[in-house]
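Missing here: one protein chain of the complex. Every other protein chain is in place.
So that you can tell them apart, the chains are marked A and B in the order they are listed, and the count of residues begins at 1 in each.
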Amino acid sequence: MITEAVPERETYLNASHGIKSWLLTKDHKRIALLYLHTITFFFFLGGIFATLIRLELLTPKGTLVSADTYSKLFTLHGIIMVFFFLIPSIPATLGNFFLPMMIGAKDLAFPRINLLSWYLLVIGGCFALYAMLAGGVDTGWTFYVPYSSNYSNTYVIATGIGIFIAGFSSILTGLNFIVTVHRMRAPGMTWFRLPLFVWSNYATALIQVLGTPVIAITLVLLICERTLHIGIFDPARGGDPVLFQHLFWFYSHPAVYIMVLPALGVISELVSVFAKKPVFGYKVVAFSSVAIAVLGFLVWGHHMFVSGQSVYAGLVFSFLSYFVAIPSAIKVFNWTATLHRGSISYATPMLYAFGFIGLFTVGGLTGLFVACLGVDVHVHDTYFVVAHFHYIMVGGTIMAYLGGLHYWWPKMSGRMYPEGWAKLSALVIYLGFNLTFFPQFILGYLGMPRRYWNYPDEFQVLHVMSTAGASVLAVGYLMPLVYFMWSLRYGPIAGPNPWGATGLEWQTASPPPAHNFDETPIVTTEAYDYAALAAREEVNVG
Amino acid sequence: MHEQAASIKSYTLVFLSLLILTAATTVVAFIDLGPLNVVMALFIAVVKMMLVALFFMHLRYSTVLTKVVVGGGMLWLGILLLLSLSDFVTRGWLPVPGK
Partner (left out) sequence: MDSHTETAELREQFETPAQQKEISTLGMWIFLVTEIMFFGGLFLAYAIYRREFADVFALASNTLDAVIGAVNTAVLICSSFTMVLAVRAAQIGSRKALIVFLILTILFGGVFLGVKAYEWDQKFEEHHVPGPTFHLEGTTQQGPAQLYFSLYFTMTGLHALHMIIGEGLMLFLLWHAYKRKYTPSYYTPVDIGGLYWHFVDIVWIFLFPLLYLIARHQH
């Protein structure tokens, strides 16, 4: 590796110096990096809990921890991963960095609110960390009553406050993105010329704004129930615990689309660039993001088939749940059609995209299994469900996140990551992932319940496989942490457009200047217009 | 886009209408209309809401996007209420034990 002298050009990284210039920044790109640090911290913290869980499950009887501690482990793993990693992940890092650039804007509509969003995530995280260190919480990330309201002796309230505050962070980010996409597009950037990554983040923002307030009020009611015993979920007073579940899942189901929609947007970008072809059926893919956002609000009762919800409601929710699979499937078909006769490159981001497509498909199809009321009665609260959602969240979202991180790394840092190591870690992650989670489908189908700390001896082989996979996966995740940091100092300098991608973010320097573009771009081409890009480049060279 | 300042007169008219409707809803509550009582109460409340939103909050003069945003909010509240109530209202409808 030749370490070249970095040219002294003004970028968003060196435009101002000192810690205050970062902690009081209004620059969406710097805020994206602040988020990147925060969510990386939470990812590895959540990963530590996952490690402890898998270590405990190596043996059928309790070995490492007590049953109560085990309950705290899976609860904290879930809470940290969902609320402090997955929900912010792509929108707050890649979205924050690139959405304004992709639409040709100087910044988001409300830069100071953007900074506030980051502080809220950190403050919420502090409450969650306090709860963790003071003794933990053991209710499961779903906080069902009456355990969470009446019986748990753990730090439910502190955790609830932390999630409430983090939820506010999410709401403000969503609000910012919606207004920005509607009103701050550069001249010529019509809705149907937007990169699909923008459409996905826009659809995600809709969910953040409409859904998150409901979990906020749910947490308020839970805290009131716990402290003041208002009785709203208490059968002794005439209350109904199932009401809690309705309120909880009204948000938490759409929340899973908050977690996956931006990932779907990343994959659209990657598939196009690394096949050098426009995304097949652009409009349909764009609308499918909005369709997922809308339909995702109509299906939450599928988490409650065995809760005591009326069978009639169960039928309705099961029926509607099949529909929400359709727009997701459309994306997969359209990506496949995009790849057909494309000029395919197997750079690391593309490896992650391929991994995503396969694993997301498995996750999505198994979603249909559990959407079926009759099947769900058997697999509810088993490892089948655990495997299903990890295929989507880890096999899907995290892979897309890593793919996007690799893809946009040269733009954000001005440096290239080491391609050989990157390809290797993508492979390690893919293999580790499947070894971890595929056995869990089988475990669940055979009846292994989730959240159990011990299990019958005959399940041990599958659990050992899963834990082995988890160790491989852990190695796979640590590798990018190391080589990304390495690349900041020693990686080759990247040019403005190392991938030959369309999109306004590639038409400015790497790293970009603080104000993004030297002149307001005027957009005259459709999205993914590689021919126009080539013509432009010929003109530049000639 | 510079809006004309609305006249004090039109605001006063809306204000007085709101007061009258408040009195109306209170008085009507004391009359036994059976199931219509709750319908009347909600209807009057909706009318008052529309008056405040359209005139005091200037929704009447707002962009189409703003109106869509507000409509969307109401629709989503509707989804929360109706789809959740669909559980509670239908308990016991199907002849399945315990449901």
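Keep in mind that, in the parts below, contacts are C-beta pairs under 8 Å (C-beta built on N, C-alpha and C of every residue); 3 or more make two chains touch, one makes a residue touch a chain.
Treat the numbers as computed from the prediction; the structure is a model and nothing was measured.
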Residue among A:Gly46, A:Gly162 or A:Gly239 touching the omitted chain: A:Gly239
Among A:Thr38, A:Thr139, A:Thr218 or A:Asn334, the residue in touch with the chain that has been omitted: A:Thr218
Among A:Arg9, A:His37 or A:His229, the residue in touch with the chain that has been omitted: A:His229
Residue numbers in subunit B that touch the chain omitted from display: 1-3, 5-6, 8, 11-12, 15, 18-19, 22-23, 25-26, 29-33, 37-38, 41-42, 44-45, 48-49, 52-53, 55-57, 62-63, 65-66, 69-70, 72-74, 76-77, 80-81, 84-85, 88-89
In subunit A, positions touching the absent partner: 26, 105-111, 113, 171, 175-176, 178-179, 182-184, 209-214, 216-218, 220-221, 224, 228-232, 236-240, 243, 246-247, 515-520
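In the analysis below, only the chains that are shown with their structure count from here on.
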Parts of subunit A lying in touch with subunit B, wherever the complex brings them together: 182, 210, 214, 240, 242-243, 246-247, 250, 297-298, 301, 308-313, 316
Residues of subunit B defined as touching subunit A within the complex: 65, 72-73, 76, 79-80, 83-84, 86-88, 90-94, 96, 99
